[in-house]
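These notes are about the structure you will find just below.
A protein chain is absent from this complex, but the other protein chains hold their places.
Then we have chain A:
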Amino acid sequence: MSLLPIKTVDRLDRPSAYYAGKNKRRRDDRDIEREEETNKRLEGATTLYVGNLSFYTTEEQIHELFSKCGEIKRLVMGLDRFNKTPCGFCFVEYYTHQDALDCLKYVGGTKLDERIIRADLDTGFEEGRQYGRGKSGGQVRDEYREEYDPGRGGYGRAYDEQRQREDEEYGQGR
């Protein structure tokens, strides 16, 4: 809409470093190519990945907030691979690219259910992507988290197991 190429201030509606940094070990020409390729795939994207949700946040709550940027075409909750319960992320699909960009600008980084949520442009939902990829079924980040997060199942699961094991062993040692 605006004739201005933006130069004096950064934009918030760019894809995050996540896509660019995906699978990247050493920066070489192929990486740059790949980066351009993903950026191309995100052109016209209407889907957002939304992260850092509480496990208790409902579809309705997400709908209420995200529809402020435009009508929502589809909402896919991220689920624990084994329990099929929400595991803290979702995909929000709009009808237009502009709505998705506006959402990055206006909603990403604000609070939902009293947590700061993260929104990222996404190439589009595909069957299977709604499940957590962590070892125990949830998101990977919830495996090793050392802080207690009541909205996301307490301690990281792997971390928690280790803690409990240590506790037990400590008891046995006595």
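Here are some notes:
Note that contacts are C-beta pairs under 8 Å (C-beta built on N, C-alpha and C of every residue); 3 or more make two chains touch, one makes a residue touch a chain; residues count from 1.
We adopt the following convention: contacts and distances are computed from a predicted model.
The UniProt record for the undisplayed chain lists the protein name "Cap binding protein", from the options "Proteasome subunit alpha type", "Cap binding protein", "Trafficking protein particle complex subunit" or "Skp1-related protein". Of the candidate positions A:Val50, A:Leu65 or A:Leu121, contact with the hidden chain is made by A:Leu65. Across A:Asp10, A:Glu146 or A:Glu169, the residue that sits in touch with the chain not pictured is A:Asp10. On the side of chain A, touch with the chain left out of the figure occurs at residues 1, 3-4, 6-14, 16-18, 52, 58-61, 63-65, 68-71, 73, 75, 77, 95, 102, 105-114, 116, 118.
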